[in-house]
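Below is the structure I would like to discuss, written out as structure tokens.
Excluded from the complex is one protein chain; the other protein chains are retained at their positions.
A, B and C label the chains in the order they appear, each numbered from 1.
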Amino acid sequence: MSVLPYAVAAWLFGIGLYGIATSRNFIHLVGCLGVCQSATYVLLLGLGYRWGGIAPIFYDHPPGTPAVDPVMQALVLTDIVVGATLTALLLVLTIQAHKRGGSLDPEKLRPMRAGGTSGRGQGASRVSDREQSTS
Amino acid sequence: MSPRVRIALLALAALVLLPGAAEVIAGLPPFGSTIAQYGERINAITPEARHVANMVSAINFDLRGLDTLGEEFMLLAAITGTVVLLRGRRGEGNTGHAMRRPGRAVIPRSEAVILACRIAGPLTALFGLYVVLHATVTPGGGFQGGVILASGTLLIYLGEGYAGWRQAIHSHWLDALEGGGALLFALCGLVPMLTGAAFMQNILPLGTFRDLFSGGLMLVENLGVALAVTGGFTQLFLEFMEETRAADEAEEPGEESA
Amino acid sequence: MTAFPAALLPLPVAIPLVICAAMLATAHLLPARLPDILATLSALTVAVLCGVIAVRAADGPLVYWFGGWEPRDGLHLGIGFSVDEASGWVAAFIGLLYALTFVFAWGFFDRTHGHFHILMLLFLAAMVGFCFTRDMFNLFVWFEVMSVAAFALTAYHLAESGLAGAINFTVVNSLAGFLMLGGIGLIYAQTGTLDFEGIAAAVARGGRDPVVAGAFCLVAGALMIKGAIVPFQFWLADAHAVAPSPVSVIFSGAMVSLGLFGLAKVSAVVFGASDQVQHALPALLIGLGCFTALLGGWMALLQRHLKRMLAFSTISHAGIMLTGLGALSVDGTGGMLVYVVGHGLVKGALFMVAGILLATQASIDEIALRGLGRGIWPAGIAMALAGLLLCGLPLGLLDQGTRLIQGALAQQGHGIALVAGVIGAALTGAAVLRAAGRIFLGLGPDPGDEAGAPSEDEREKANRPLWLMLGPCCALLALDMGVPAGLIEHALPRAASAFMHRPVVDAVSEGPGWLPWASVAAALAGAGYGLLRNHLPALLVLPVRATQSAPTRALEALHSGLIGDYAAWLAVGVAMIAAVLAMA
Partner (left out) sequence: MTVILPLLFLFTAISGTAVVLVRDPARQVFAIAVNGLVLAILFDGLQAPDVALSELAVGSAAVPLLFLVALMAVRTQSPEEKP
């Protein structure tokens, strides 16, 4: 038990990264990124917990009662805002990429390829490569 | 790189990182054994120094208020970015009125749904306000309350339909709400400096411990955050919903957003 | 109450924030030119304020505690800003770069109700905060604000490649943020504080500790991702190449080097007392730095898309900065700081030239633009001059930084790093000079390997007069060359020692004087080869071509633009850092 939270955090980051590496759909990829981020929540709150501590709100309990670490919670709150902003931005980018490129597949929406839209001086090998990926 | 090579690379990296991660985890204090000195100390002194019960709010708005300032502006950046990126394509002229997608019939809503939304909407708004106002005494605060309030406006969409939603909510007001809230927060930092205090130092009466009005300047900052988050998230929802409505006509090629 | 000079510290961050919040609140009421004026003025104000702070910080770092929460009983309760001379000057440079960029972008974005300026001002405030803070989590907050503003700005054009590039950029840099936050959580749990000094003291007490090493691994990985160090560099070419040119100026001129600036600060101040980290650093930084310098230079030489070429050259120069950092000495770090400023000025000017070409000739493709630049020859002179400065023309700030880094490397016997840096700089210079020759002189009818590189049609608004765009570009170059060398020589030992929290050294050593000339000669030779290869004897051309092709194709394939690949490389990079740390 004493290492479980940290192991879970490491696992979440790893599986999220695996998801990003193998994702074939940008919307799915954004979800995987969220999993990577939840690893940081779990790690931080796990590190800030202590057995028997109350929530750091001294309303029902008098000040001085042993409580868990409020700093970690403040950090995670900020982190959640980061997560929401990143998700929103990435989804917007995804929607727009889909409009322009007509696809959500990373393999079909490469940033800048030889033989892309320029129509000048493309290497023959690149063109075939691109055709393979679109088919 | 083919997916198989990619996974092999990942596995290799994991193989190298595993012993390191194990060593780090073993070196950490066991789960639940102790908390850091910093948090301990804040729990000890803040109720008395700031007359607030909620330590997390005290950290967010007072002790580490600068982080929250940064966080608020991060939200502002993201929402401004969203607006720019989504509107860049639609053209700003279209945002004033409701657009209907051609080819999609307007489904009349049942009376029950409208009634439910008319009841739930104000209730959600009330709950959001409660969460905002009780920032210093119970869990919650400007951010959580703001998100709830923004979700409440979505109920207008469900109940009154898209056109009604667009009529009730104007993009300029949301900009003003969002920018104004952030401005209020930033000024909470600067105004104390005029009196000779430090940036974001509390200069207001602190109020009584466990009272709704405790924490002094924190309340104003909380309000600023609530305004900014409500405006920002509503704006976000609005722009996203607009996207599902946008007519899918082919755009003229070579159109520039800049 | 805080005394006068220190009380200035929050202002360079707060002023742009207040302006941009006010601009957003009144967005639809603002007259068309007001955002331009407001943004330029606030960037100038930031620059002046940071300059004043830097001058005042010469006697010792200025410290400011937010909310009046000064440390009690040795425990840091609030967030502090701590500005030493070097950080102040770097921030002042950033403010100035923004002001000139705003002038360059005058009227560029008038359809967007000042949204561009809002994002840019946020970006500026975050960078200044990043330079000034002395709190780990606050560092992360500014890091993220920087990232979020940058993500939105990258995709401004909404072209297909721009969007895919922006998605890659966003995903990779978000992962960087998560790594950094994980590292911060670890170090906070172990040391019980978030303040730089507090952590440093606790680390010094702790001895060898795997948690500290793990935290450093994560934080350093994050900052290296921002700093575009191999194998984290992939996002940069995608993002810089597609961002609007005023944004690229900031990306290459300030954002990337700021990642390395952060790495310098964190490794010298926060982890300065950890023997394990300090033992691992030279091998790690110099190894990665050499590799980055060479790879970036080589890739730059193979590009035909000007902005992509400049992006790779930024990678190469980031590698050179990293080798300076790896010397772990006052001269190396001082040289790196000077290099950050010099490189920012020169690279900013180059991206402005690229922007001018985009606006006036409606293309960014080196081969398509051949000879088209004759009508705007002043831009050509600026580009050639910037290219020469980039590869080491002994003149100005960039050269001074180079010589300091070379001096530090020579002193510590890192000969390989010295050579790699010279070759990297020469390659990037050769690429820029070749492009300048082709575009402005119409040389080189026969494109070589670069013809196979990716390119794309792009256009930027052509409504601005040439002088308005050329002015800031020349101002940047003049600044690079105009800062008196004596001033830097005088101030640097003191400033760099204060930056690293080390005792003041008397003087800093400089590298051999012939090295820059060798680099310039190599760059000219490289550019000449690229342009005149069909006039050269086949005996010379064939072997070069044969050795070029295969590795070139492999490298180009590595920069696939696939986010999955980038994620895999990211894991490999972190594993490499961890392995080096474990062996130290």
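Following the convention adopted for this analysis, a contact is a pair of C-beta atoms (placed from the backbone, for glycine too) under 8 Å apart; a residue touches a chain by one contact, two chains touch by 3 or more.
Owing to the predicted nature of the structure, the values given are computational and were not obtained by experimental measurement.
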Neighbouring shown chains of the undisplayed chain, as defined at the top: A, B
Contact footprint on chain A, counting only the chain that is left out: 1, 4-5, 8, 11-12, 15-16, 18-19, 23-25, 27-28, 30-32, 34-35, 38-39, 41-42, 45-46, 48-49, 51, 53-57, 67-68, 73, 76-77, 80-81, 83-84, 87-88, 91, 94-95, 98-99, 102, 104
Touch list for chain B against the chain that is not drawn: 54, 56-57, 101, 131, 139-141, 143-144, 147-148, 150-151, 154, 233, 236-237, 240-241, 243-246, 248
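As a convention for this text, only the chains that are shown with their structure count from here on.
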Chains most often in contact, by C-beta pairs: B-C
Computed distance of Cα centres, chain C from chain B, in Å: 31
Where chain A and chain C are represented by their mean Cα positions, the distance between them in whole Å: 25
Two or more partner chains touched - positions in chain A: 17, 21-22, 47-48, 71-72, 78, 82, 85-86, 89, 93, 96
Interface hub residues of chain B, defined as touching at least two other chains: 3, 6-7, 10, 14, 21, 26, 28-29, 36, 38, 42, 64, 67, 71, 74, 77-78, 81-82, 85, 89
Chain C residues touching chain A - in the complex, by the definition given at the top: 137, 141, 144, 148, 151-152, 155, 158-161, 163-168, 170-171, 174-175, 177-178, 181-182, 184-186, 188-189, 194, 238, 241-242, 304-305, 308, 365, 367-368, 447, 451-457, 553, 556, 560-565, 567-568, 570-571
Touching residues on chain A, where the partner in the complex is chain C: 9, 13, 17, 20-23, 26, 29, 33, 36-37, 39-40, 43-44, 47-48, 71-72, 75, 78-79, 82, 85-86, 89-90, 93-94, 96-97, 100-101, 106-107, 109-118, 120-123, 125-126
Chain C residues touching chain B - in the complex, by the definition given at the top: 1-2, 7, 10, 14, 17-18, 20-28, 64-69, 75-79, 108-109, 111-113, 115-116, 118-119, 122-123, 125-126, 129, 137-138, 141-142, 144-145, 148-149, 151-153, 155-158, 186, 188-194, 209-211, 213-214, 217, 244, 459-461, 557-558, 560, 562, 564-565, 567-569, 571-572, 574-576, 578-579, 581-582
